[in-house]
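Every protein chain of the complex appears in place save one, which is left out.
So, chain A:
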Amino acid sequence: MTTSTDPAPPTEAVRADAHLAVHLLRLGDDALVLGQRLCQWITRAPTIEEDMALSNIALDLIGHARTLFTLSGHVDGTGRSEDEFAFTRSDREFTNTLLSELPGGDFAVTVSRQLAYTHYAVLYYEALAGCADVRLAAFGERAAREVAFHRMHADNWTLRLGLGTPESSRRMQRGLERIWPYTAELFDEDEVVDHLVEAGTVPSPAPLHSVWERRVSEVVTRAGLTVPTPRWQARGGRVGLHTEEFGPLIAEMQSVYRQFPGGRW
């Protein structure tokens, strides 16, 4: 992640906004951690095309995280780099949703998570594209296009597994059941989001939940599967409370940095 571009010239006024910095960090953490999880499929995917698909999706997600982290460092006034956000924070300082950090499970669990995340991310990034802040709008516009491509991949696999063999359909249904309790956290709002939405800085994620449900249900139903109705919803990632499997994931991601702090090549 080294050799990034130069920051904006000093003529461009940068106003510190702590709430916006937190919000951007959360979105970036979702993208980075999900990207890292998907990287674990490399050499293990069902086909070589799928190996390339999941690693390319991961590459896009990590690209989104890089942009969001750099922006967050500008907005909070510290000028921290993307590397500092990715490699120098401990697990309690990461604010990703639990959805993005869940272990990959079998392929159907990964497809289920991709289905849930991509439909959410397209909606939220499209809403970001309407922001008054040109930096957020530019990111939202480009990122929405990229995630829409990932959504097509997730939709296709949901249909293929759902309408495939009895075994693939059973596994896909089980994947949805595993993932669904973790989807509500994506649309959660707290005082940080409330403050930004009130100020008109960023769009509100909560109203997108019903649109998301409609779109995802359409795909799941078309695949001959049932939309799960979990009686519980997992939360905690946004305030740094993570699952047991999160520590090893971050330790692996940060292993090179921990051996060579500040190394450049």
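The rule is short, and it goes like this: contacts are C-beta pairs under 8 Å (C-beta built on N, C-alpha and C of every residue); 3 or more make two chains touch, one makes a residue touch a chain; residues count from 1.
Everything that follows uses one rule, which is that contacts and distances are computed from a predicted model.
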item: Undisplayed chain, where the name is taken from the UniProt record, one of "Methylmalonyl Co-A mutase-associated GTPase MeaB", "Fumarate reductase iron-sulfur subunit", "Amino acid/amide ABC transporter membrane protein 2 (HAAT family)" or "Ring-1,2-phenylacetyl-CoA epoxidase subunit PaaD"; value: "Ring-1,2-phenylacetyl-CoA epoxidase subunit PaaD"
item: Option touching the unshown chain, where A:E141, A:E177 or A:E213 are the choices; value: A:E141
item: Among A:E49, A:E191 or A:E244, residue touching the chain not depicted; value: A:E49
item: Chain not shown: contacting residue from A:L20, A:V33, A:I62 or A:V193; value: A:I62
item: Residues of chain A in contact with the chain not shown; value: 2-6, 8-11, 49, 52-53, 56-57, 59-64, 66-67, 122, 125-126, 134-135, 137-139, 141-149, 152-153
